[in-house]
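Mind having a look at this structure? Questions to follow.
Heads up, one of the protein chains got dropped from this complex, but the rest are sitting where they should.
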Amino acid sequence: MAGDGLALYESVTAWLSIDGIWGQIGESVLRIVAILIAGPIVIWIANKMIDRVILNQAAKRMPNQSRRMTTVGKLIKNVFSYVGYFITLMIILSEFGIELAPLLAGAGVIGLAIGFGAQSLVKDIIAGFFIILEDQFAVDDIIQTGQFKGKVEVVGLRTTRILSWTGEVHIIPNGMINEVTNFSVNNSVAVVDVAISYEEDVERATSIIRDAMGRLEDPNLVKEPEVLGVQQIGASNVLIRVTAECLPHTHFAVARSMNLLIKKTMDEHGIDIPYPRMVTYHRAEGGT
Amino acid sequence: MAGDGLALYESVTAWLSIDGIWGQIGESVLRIVAILIAGPIVIWIANKMIDRVILNQAAKRMPNQSRRMTTVGKLIKNVFSYVGYFITLMIILSEFGIELAPLLAGAGVIGLAIGFGAQSLVKDIIAGFFIILEDQFAVDDIIQTGQFKGKVEVVGLRTTRILSWTGEVHIIPNGMINEVTNFSVNNSVAVVDVAISYEEDVERATSIIRDAMGRLEDPNLVKEPEVLGVQQIGASNVLIRVTAECLPHTHFAVARSMNLLIKKTMDEHGIDIPYPRMVTYHRAEGGT
Amino acid sequence: MAGDGLALYESVTAWLSIDGIWGQIGESVLRIVAILIAGPIVIWIANKMIDRVILNQAAKRMPNQSRRMTTVGKLIKNVFSYVGYFITLMIILSEFGIELAPLLAGAGVIGLAIGFGAQSLVKDIIAGFFIILEDQFAVDDIIQTGQFKGKVEVVGLRTTRILSWTGEVHIIPNGMINEVTNFSVNNSVAVVDVAISYEEDVERATSIIRDAMGRLEDPNLVKEPEVLGVQQIGASNVLIRVTAECLPHTHFAVARSMNLLIKKTMDEHGIDIPYPRMVTYHRAEGGT
Amino acid sequence: MAGDGLALYESVTAWLSIDGIWGQIGESVLRIVAILIAGPIVIWIANKMIDRVILNQAAKRMPNQSRRMTTVGKLIKNVFSYVGYFITLMIILSEFGIELAPLLAGAGVIGLAIGFGAQSLVKDIIAGFFIILEDQFAVDDIIQTGQFKGKVEVVGLRTTRILSWTGEVHIIPNGMINEVTNFSVNNSVAVVDVAISYEEDVERATSIIRDAMGRLEDPNLVKEPEVLGVQQIGASNVLIRVTAECLPHTHFAVARSMNLLIKKTMDEHGIDIPYPRMVTYHRAEGGT
Amino acid sequence: MAGDGLALYESVTAWLSIDGIWGQIGESVLRIVAILIAGPIVIWIANKMIDRVILNQAAKRMPNQSRRMTTVGKLIKNVFSYVGYFITLMIILSEFGIELAPLLAGAGVIGLAIGFGAQSLVKDIIAGFFIILEDQFAVDDIIQTGQFKGKVEVVGLRTTRILSWTGEVHIIPNGMINEVTNFSVNNSVAVVDVAISYEEDVERATSIIRDAMGRLEDPNLVKEPEVLGVQQIGASNVLIRVTAECLPHTHFAVARSMNLLIKKTMDEHGIDIPYPRMVTYHRAEGGT
Amino acid sequence: MAGDGLALYESVTAWLSIDGIWGQIGESVLRIVAILIAGPIVIWIANKMIDRVILNQAAKRMPNQSRRMTTVGKLIKNVFSYVGYFITLMIILSEFGIELAPLLAGAGVIGLAIGFGAQSLVKDIIAGFFIILEDQFAVDDIIQTGQFKGKVEVVGLRTTRILSWTGEVHIIPNGMINEVTNFSVNNSVAVVDVAISYEEDVERATSIIRDAMGRLEDPNLVKEPEVLGVQQIGASNVLIRVTAECLPHTHFAVARSMNLLIKKTMDEHGIDIPYPRMVTYHRAEGGT
Partner (left out) sequence: MAGDGLALYESVTAWLSIDGIWGQIGESVLRIVAILIAGPIVIWIANKMIDRVILNQAAKRMPNQSRRMTTVGKLIKNVFSYVGYFITLMIILSEFGIELAPLLAGAGVIGLAIGFGAQSLVKDIIAGFFIILEDQFAVDDIIQTGQFKGKVEVVGLRTTRILSWTGEVHIIPNGMINEVTNFSVNNSVAVVDVAISYEEDVERATSIIRDAMGRLEDPNLVKEPEVLGVQQIGASNVLIRVTAECLPHTHFAVARSMNLLIKKTMDEHGIDIPYPRMVTYHRAEGGT
């Protein structure tokens, strides 16, 4: 009977190929689990080290470089995590017996399709490097690209994250960031067009506005506001343009201060803000 | 006659090639039917296992990772079903004697056309992996891409499904998801512009609105609302901007609460919401 | 007489040049006519079998799969007719002595042009398979892609046919169906914005509308409608938003029921729907 | 002197290469003229035969296929004339000693440029075949593609001609016909939105319109018109939607009949069609 | 001393390579000048011959082909001048020792760039040939392509010239002429929408307009105008559509005649053309 | 000590590699400086010669060709300066030991990228040559391409410079100049639409305008203006169209003369220019 059992076991193991294929599978599973545990730990340690070395030490010791250091530090963490995930994936796939290298080296139809399909990936990475290299913008800058505007959170290897002032996160591939407007490099200019009616004396209104602007107090103001003159003679009003140079991207707040002061000043001096106007000719039905 | 029958049978089987081509066809049909039955069962079992291991166990034990685990789990099920369908198709085609491998390896006109035609497929898959890798969004996030906005249902290998709040399902290839706006990561900001008339005292109105906003109660509110100031002096009103930080993507509900409270407060204090205005000059026909 | 017949036959065949070039042409013509007759019959039989097997039998026995079965059945018929037409064309062309295979295998200028020109064909077919595989939509679903909306008639190998509600048939290549919105998967939400005047008590109006909505009867309604609140304070009215979950793509009908009920309720309670408003300042010509 | 003359003649002919190059030119001119005369005749005969065989005979005997037969017949004539012109051109060019074949076979810069430049030509031809194969539309159908709408005149190998109802001929390359809307396959639906004033009783107006629609007589009408209900509560009116199923692409005519009947009915019942409305608040200048 | 002079001369000529490089340059200059003089003369003679043979003779003898003959004649002149300029350029460049052929045959980077850059040139030429071959339009036709409309002046090998009615010449590459609308092939239809007021009896107005249209006299009119019916019930008027078939592209002139006649007829019958209308509710400030 | 000095010198020169690398650098610097001085001088001389030969001499002797001669002359100067800069750059780079030729000949990744990147450069040059060859426009012509309109300053090898009438210089790559509108070839047509009121007698107004137009005096006028008729019956006026053929691109000035004359004539004859009109129905609040 032992012989029978042995024979049965052998036939089963033969069928299951125990010590053969199943043993290999067991080893593979162990290796994969080990990698899945080890991978994140390595990435976590690397991130800590980057934080400590670049973001804390280097940024502190070179304060005039700190804006760029922060950006580069976040990028390196981002690159590092890609490399980590990529190596982990390669190892797991090789455990399954799938090798990507020859696939990428081949130049058949699949290679062609991958080459075409991956071009925007390459374009993103190239664009990302140039954003850092040319210092187009750094973390915490307020930028606009296309219709997306907000504060830069991370400049990654492939995408940039922008936080809008209403809380949304915009995630934009670097290759799509063709034309960037950076609001954080120079002082901004707040522009307010004041409407006065045709009946008003333009020069008197201009001097009143100029006096009021001289009294404007705003922590963001860099220079005293300037009254440029009669910007436009519109359909029912005359527009007088006022500008004020202020700290980077504070022009909305400064324009609000200007609006409030102009409204109060014009009320005090009895200058009307003109409503839309129309001349109507009443005509009786029948007679002309 | 038996000979005749036999001869007839032989001639028929000879014509039908029984034991030859027909036998092979029979075997093929059996194999195909077996595959068509076995394939879905294997996929079903695999899906169950993924559900149990990743979605239930892993997600529970690593609650801080559960958002991403759910996304990855659904993606793996999606990838698994593709692989299953693909292998099933390959086996069936090989039963018909059609081998795809040499077709794909060849570099003639067909290969060229396939290579070009398949590039957007490759682009979709690459984009899909990066959505997961970069954690651009996860299942249950509310995102907007292009003109499509809604809650993410599944991030698949090739397409992402978004459920709009009015019930439609948007199915978008990952390669078309270039610029994503994610509403579920940060707190949102509700923005309400209150219109008051020119005759109103702006500072009084501002302080009344500020008082009212201090009384606003909404479960989604994170911070007390803020009255920013005179946003714009418009054609027939003065706009005062009020903002309120609230939980992610609750700004529509919070703005509704704010609208109701502002309407009630302004009614109580007798502050008119200004209608559009116009100054009309009546002129008699004939005389000027 | 046999000799006469033979002579006649010989003279006819001599005139027809049988055994020479004309004989070959005659044979070719016969073969082409045979193919032109046989081809459609084969396709017709195949279509019947597909109808009987897949559309009737399989769909009935697996009712939970019937939606997809119908789609796949129509697709198979579509693919079958392409293959039929293609083989017929190949045979006829080869009778004329034109072989397409070497033309397609060659990599000269013509091959290049064909490869480029055919890429959108390949893209369409790939996209078509993924529509089925990912179950993006099935026959009888109501979908929208780009500016085309309607009920899906057929998902073909290369094109999808959509029937708009006003009767037009839209025929769209699968490769152009990038972003699909499917209205038939989930319940829809009917959205109605009710305008009330500024003078109206918003909370009273809201409760009246809420009461009325509780009495709404519509076979498509899934849940009792919900009054969300003050959506917007507009130029001459206050908008109160009401939503109602209903069966897939019945929101137009439900919104009509809601419109009617709201109009009646507001008439009963004497709540005006506000017309556009304007404040006019009459000013005499001459004096200011 | 004769010798001199002969010598002169010989030197001249030697210079002119008479009997040599000029003789060849003469032959070439003769051949070209012959081709220019013979070519159009062959094409004319072929066209006549196609007319007689396909358009007259085949179309008559298979009336249910006649719509498609006409389309295919015109296409074959179109293809035939291309082939004719192409062969004529080839022969003439070869008389000038220009051979196109090696140029097309070469893979240098010129080949590359031609390959790229010709891709839209190939795309047009492929698209043309699929229009016929998929029966997207046939001659005399009314279709719309992009901004061009009209009756199909010819579906050619490369372009489709559409005749607009105001007489213009639109000529569109088949490759540009991506998304087609065919108005001639199904019944159309005429849609009329009737505006009634807020003061009107909606249910009374609806029943009057429904009664009137029951009396509508139009040869194109397929079903009795349907009154759907209150489509929208607009700024100064209530819109009631009426639809009527009618013969393919007769909805403009049917909508005109409906407009006339609705106008008459509403006049009879004294239901006003509301003009735009506005509430005006007159305010004296100076006092508030 | 002579020896010295000779030596000097020899050294100079040796330095200048007289009899060598300078003699060649002299010859080259002579040849180039000869070509620059001969080239235009040859082109001029060729143009004259084409004018005489095709445009005058052929066009006269085949009057039904004259429209196309003119187009082809102008094209041949255009092609001829290109060939002339090209050969002239080739000869001059070869005098400078620059040979284009090997440059074009090479497949390096420059060849690649040229191949890509020249593809739109090839596309233009292919499109040009098909415009003639398919008889899309001919010289003197009025066409519209994209936003450019006017009378065709020349269909060239690469570009088409269109003369707008206000005098501008539009020059459009043939490859950009994708979708053409040709106004000169069929009769045009003039469309006039007559507005009548709501108070007017629609059927009476219709019959008055129909009577007036019956009296319309215009040399371009092909058929008596048709009154289609009530096209639309607008915000403050009822639109009655009138159409008139007329000679190709005379619909603007015919519509002007119709406008004048309708205005006079409606004045005679006292039918008002309605001005925009509005119902105003005057409301006193303060009370409701 | 001399030995010491010598030794020191030798050690220094040995360290500096004088007579070796530094000597070569010295020579290179001298050569580069020589080229930087000689290059601009050669280009300057060449430009002077082109000015003298083509622009002055040739243009004078062939006055009917002077428009094109100027264009070609400027182009040759432009080409010449490119060639000059290119050769200068090549020589300097070769002094640094950088050779571009093998880089361009190689077909690796860099070559591919350059080939793709340079295609728009090649396209610009091809387009530039065709602008001259086809005489699309010449220097001093007024053209419009896309949204850019102005007088042509230079047609260069790669770009065209256009001077707008308000002083801006538009620099446009030739490859972007797809569709050109040339205003300087033909006479222009000034178009003025005169609005008269409904109450006015259309035929009387037409004849008064026609009389006035007969008296129009403008140096740019080519033909007497033409009164086309009733262009449109608008919402509150009847538009009568007047056109006047005038010298190329003088239609703005001529239209201004026409406007002034029409205004004066209509004032004299007491024909009102109608203001926008509206019929208002006053309705009391409360009653219907």
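By letter and in written order, the chains are A, B, C, D, E and F; residue numbering begins at 1 in each of them.
Methods note: a residue touches a chain if its C-beta (ideal position, glycine included) is under 8 Å from a C-beta of that chain, and two chains touch if they have at least 3 such contacts.
Just so you know, these numbers come straight off a predicted model, no measurement behind them.
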item	value
Given A:Lys123, A:Lys151 or A:Lys264, the one touching the chain that is not displayed	A:Lys123
Hidden partner chain, touching residue among F:Ser28, F:Asn47, F:Ser66 or F:Ser120	F:Ser120
Residue among A:Leu36, A:Met49 or A:Val279 that touches the chain left out of view	A:Val279
Those residues of chain A which, in the complete complex, touch the missing chain	103-107, 111-112, 114-116, 118-123, 125-126, 130, 133-134, 136-137, 144, 178-183, 185-189, 191, 198, 202-203, 228-233, 235-236, 238, 241, 245, 248, 251, 277-285
Touching residues on chain F - with respect to the absent chain	82, 85, 107-110, 112-114, 116-118, 120-121, 146, 148, 156, 158-159, 163-173, 176, 194-195, 236, 253, 256-257, 259-260, 262-264, 273-283
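In the analysis below, only the chains that are shown with their structure count from here on.
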item	value
Type of chain A:chain B copy interface by residue overlap (half), same or different	different
Chain C on chain F, rotation in degrees - Cα superposition, rounded to nearest 5	160
Of all other chains, the one whose Cα centre sits farthest from chain D	A
Inter-chain centre distance, chain E versus chain F - centres from mean C-alpha coordinates, in Å	21
For chain F, residues that touch 2 or more chains besides their own	281
